[in-house]
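Starting off with a structure, shown below.
Moving on to chain A:
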Amino acid sequence: MTLTGYLILSAILFTLGVLGVLLRRNAIMILMSIELMLNAVNLAMVAFSRFIPGLDGQVISFLIIAIAAAEAAVGLALVVQVARDRQTVDVDDLTLLRG
Partner candidate 1 sequence: MNAQDLTFFGSIWAHWLSWTILIPVLGALAIAIVPKDRHTLMKGIALVVSLVVLAMGLTIWFSFDPDSAAFQFAENMKWIPGIGAAYLVGIDGMSMMLLVLTAFLTPIALVGTWTSVTEKMKGYTASILMLEAGMIGVFIARDLFLFYIFWEAMLIPMYLLIGVWGGPRRVYAAVKFILYTLVGSFLMLIAILALYFLHGRLTGIYTFDLAALEQIALPFGPQMWLFLAFTFAFCIKVPLWPFHTWLPDAHVEAPTFGSVILAGVLLKMGTYGLLRFSLPIFPIAATIAVPWMATLAIIGIIYGGLVAWVQKDIKSLVAYSSVAHLGFVVLGIFTFRAEGLSGSILQMVNHGLSTGALFILVGYIYQRRHTREISEFGGLARVMPIYAAFLLVVAFSSAGLPGLNGFVGEFLILIAAFQVSPWMAIPAIPGIIIAALYLLRMVRGILWGPLDKEENKVLKDLNLREIVTMVPLLFFIVFIGVFPKPFLRPLEPVAAKIEKRMSSVRQPVRYVIETPTTVESEEQEIQLKAEEPASDTEPTESDELHSAEMVK
Partner candidate 2 sequence: MTTALKLVLLFPLIGVVFGLSFGRRLPEKVVGWISSLCIGAAFVSALIAVTGFIGLGADGVGVSVRLFEWISTGPVHIDATLWLDQLSSVMILVVTGVGFLIHVYSIGYMHGDWGFGRFFTYMNLFTFAMLLLVLGDSLAMLFIGWEGVGLCSYLLIGFWFEKDSAADAGRKAFVVNRIGDAAFISGMLGIFALFGTLEIQEILHNSHEILAGGGAAVTIITLLLFVGATGKSAQIPLHIWLPDAMEGPTPVSALIHAATMVTAGVYLVARMGVLFQMAPVTLVVVALVGALTAIVAGFIAIAQHDIKKVLAYSTVSQLGFMFLALGAGAFSVGIFHLMTHAFFKGLLFLGAGSVIHAMADKQDMREMGGLKKHLPITHATMLIAGLALAGIPFFSGFFSKDEILFEAWAGPNGHPLFWALGAIAAVLTGIYIFRLLYLTFWGTSRVPDDVHPHESPYTMTVPLMILAALAALGGFVGLPQVLGGGAWIQEFIGNATGAVSHAVEAVGGHAEEATHGNSGLQVVLMVVSVLLALTGYWIARKWYGRENPYPEVPETAAPGLWKAMRQKFYFDEFYFMVIGRPLQKASEWLYRVFDVKVIDGTVNGAGQVTTTLARWIAGLQVGHVGSYALAMAGGAIILMILLLI
C-alpha cells in the first residue's frame, strides 16, 4: 500500500470523526468521534514515519495516544458532571448559554 493510500484512509477516518462530532448528539459519542479523529492522526503519523527516514512519527503517535487518554479522562469527568446537573448528556439540550 502506498503512502497515498494510508493518507486517504486516514482522511476518511478523520472525516468520519468530524461527521460524528457534527451529527451525534450524545456527548459520549462525540467524545468517541474525537478519539476516532485522533486515531486518524495517529495513522497518518505512523504512515509518514513508515515512508520517510526517522522514527519521529511513531514516537509522536504515542504522545497523541497519551493526549487522547488525558482528554478522555477530563472529558468523561465533565460529562459526568453535566449528567449529574442536567440528567442528560444530549448536547442539544445544553443551550442555556447562547446568543
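Here, a residue touches a chain if its C-beta (ideal position, glycine included) is under 8 Å from a C-beta of that chain, and two chains touch if they have at least 3 such contacts; residues count from 1.
Selection rule: all candidates are chains of the complex that A comes from, given by their letters.
Being a predicted model, the structure only gives us computed values, none of them experimental.
Engineer: All of 1 or 2 sit in the same complex as chain A; which one actually touches it?
Structural biologist: Of all the numbered candidates, the touching one is 2.
Engineer: Which part of chain A faces candidate 2 closely enough to touch in the complex?
Structural biologist: 18, 21-23, 25, 30, 91-92, 94-99
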